[in-house]
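I'd like to ask you about the structure that follows.
All protein chains but one are shown in place.
A and B are the chain letters, set down in written order, and residue numbers restart from 1 in every chain.
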Amino acid sequence: MSLAIHNLHKSFGQTPVLNGIEIEATQGEFLVLLGASGCGKSTLLHCIAGLEPITSGEIFIKEKAVQDFLPADRNVAMVFQNYALYPTMTVARNITFGLECSGASKAEQHDALQRVSSLLKIQDLLDRKPRQLSGGQRQRVAIGRSLVRNPDLFLMDEPMSNLDARLRLEMRSELRSLHATLGATMVFVTHDQTEAMSLATRVAVMDQGQIRQIGTPYDLYHAPNSLFVAEFIGTPGINLVPGTLHLQDDSVVFQKNELKLKLESYQFTSTPEEGTATLLGIRPESLIPASSQPASDSLNSLEMKVTDVEMTGGDLHVRLKNNGIDLTTRMASSKRVRPGDKIEIFINLDAISLFDPTQGTRL
Amino acid sequence: MKGHFQQKLLIAAALTPTVLVAVYFIWGFGAATAYLSFTDSGFLPSKKLIGLFHYQKLFSSARWWNTYGNMFIYGGVYLLGCLSIGIVIAAMLDRLPKSAIIYRTIYLYPLALSLVITGLAWQWVLSPTTGLQHLIRELGFESFSFNILGSSEYAIYALGGAAIWHSTGLVIVLFLSGMKGIDVDLWRSAQIDRIPTWRVYASIVLPQLRSTLMTAIVLLAFNVVRSFDIVVALTKGGPGNASELPALYAYEFYFVRGKIGQGSAAAVVMVVSIMAIVLPYLIYELRKRKQ
Partner (left out) sequence: MKSRRQYSLRSALVHGLLFVLALYFLVPLYVMVVASFKSLDEIIHSSIIALPIVWTTAGWEKAWSSACTGLVCTGIKPYFFETMAILFPAMSAAIVIGALNGYLMSFWRSRSADILFGALIIGSFIPLQLFLIPLAVTMQKLGIFGSTFGLILIHTVYGVPLTTMLYRNFYVSLPSELVKAAIVDGAGVFKIFRSVIVPMSAPITIVAVILVFGGIYNDYIFALTFGETGKRPIMAAVLNIISTQYAVAEHNVNMAAVMISALPTLLIFLVAGKFFVMGLAQGSVKG
């Protein structure tokens, strides 16, 4: 176990910010802490690093209890949002500073510097000062600084937020290949769920100091355990249809106005009662227009009217309406769709989620 | 958790010497002087308490009342002069970015000079034998008379004038930087609404600079209480004791008259008076800010 956190609580004075955090990450995992501003993800990262003391709980890095240790003794490295490169030092010294602090010899520092700078392709930048570097270069240097010490854990606090969209995509793929090459354990904080999904082996979705769900990107996308997670992940957002569950013969039926769905394959946590109010969640790409699917079981389809079409390059985001039911679906932009058109939509019953409207829990 | 606590301890320990020294040399000494004001100290400090004797003596002394009153006259002139001239100059310089540098140098340089130099310079200019009176007479106006330093009534204003000369630059710096912080869009919309420039300053800019005003007033007020050098250099408190200020009074009683107890009482009254004005003002302003 590379990282294990048990029952971690943290308060600033009287205000609790982290409540009962439990995490276990194996060697080589890329764990992403995902959440909106203020959910506590940065604070959690600071606690793992040792920059913030915790109020109670335990933190284990490589099986060693470190919650009483200062960062210097935890063998972790961290990349900050604004990179925090030392402005008065050259890139070379920026990178080797950590080794300098731990008393490595000049030779050791030199070797480590060569190794890291060639890996990140920054050999030409070694004599420059941080202010002479571009955003992407600075990020590489910051990563280099953390690589050079062979830490047990790599921590990253929203390092991509200051890059423009194109650079961000570039750095994402570089980071993925770096992770694959090194096999290091990384804990990455972000508020951007696309970034989280593209980088992570597992994602921890956080809200108000708690972890709502930890799982692989696939699990989080297709089987969210709560309304919060379902709504947080996915662009465009998940469709939510309020309705009721009825027991008919041996199966459960979801009903809203004209929409009646027989839920045969859905795994309920417990058998629902007749008349339970519920929210049906379905992702836009799980709504299939009839034109691309031969008409079959009419029980799964609904005729809807197009209200709005948004072009996003490769996709069309199409908004549909049918008597109180609003849905958004995705289509290839080569399709000709206009507001006012009538389309028959098929609902993929293997891809739905049901939620309790008040609690937000998955049914 | 333990490591963090140890680190906090280390930092607190490293700061302790300074805290101790500050407490001893500032708060400790202040308290000691306050204590002395209640003792019968003469040339040397004594520990024997005699209650409010010195304060009674102080407030039944015509000389002290004159001196104490001078502090408020001088303070009033000083504050009014520095603020009004300083704010007007700052507003004008705000509109002229290019020539500002030359003017700024001219208005600011007196701040670099000590108050002794300030006093000596103005003594030269105001003295009847060397200064203005001499000059005007030389020009032919034989009967021109201007001996403010010899006037019991007006010498204190000479002090104010010299002090304004010294400190206006501070007000200019504070308000200029405050004015530069005003949103450019405010100016643009005022222009569209056809509001005259002076009106913009009076009704829009200045109200936003309340905190700058507060800072300026507090700094100037403390300068008033500390005014010792300039009095010694310009008037020596004269003629007689007409332009004396409490700082000078205290000093004289400490070291010339050998009445430490009395001097301490004067010092205490001096500091308490200013605190009594500044602190409530600060609290009022800070509370307003919180709203």
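FYI, a residue touches a chain if its C-beta (ideal position, glycine included) is under 8 Å from a C-beta of that chain, and two chains touch if they have at least 3 such contacts.
The shown structure was predicted, so the numbers you read here are calculated from the model rather than taken from an experiment.
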Which of these, B:Leu79, B:Ala155, B:Leu170 or B:Leu209, touches the one chain of the complex that we don't see? B:Leu170
Return the single residue from B:Ile117, B:Ile182, B:Ile204 or B:Ile277 that touches the missing chain. B:Ile117
Option from B:Leu49, B:Leu80 or B:Leu135 whose C-beta touches the chain left out: B:Leu135
Could you tell which one of A:Ala4, A:Ala84, A:Leu126 or A:Leu247 touches the chain left off the display? A:Ala84
If the missing chain were put back, which residues of chain B would it touch? 7-8, 10-12, 14-15, 18-19, 21-22, 25-30, 32-33, 36, 41, 45, 85, 88-89, 92-93, 95-96, 103-117, 120-122, 124-125, 130-131, 134-135, 138-139, 165, 168, 170, 173-174, 177, 215-216, 218-219, 222, 225-226, 228-229, 232-233, 246-247, 250-251, 254-255, 260, 263-264, 267-268, 270-271
Hidden partner interface residues of chain A, rising order: 46, 49-51, 70-72, 76-78, 80-89, 97-98, 101-102, 145, 149
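The definition used in the following text is that only the chains that are shown with their structure count from here on.
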Roughly how far is chain A from chain B, centre to centre by C-alpha average, rounded to an integer in Å? 60
Residues of chain B that touch chain A when the two form their complex: 1-5, 7
Which residues of chain A touch chain B once you look at their complex with the stated criterion? 50, 53-54, 67-70, 73
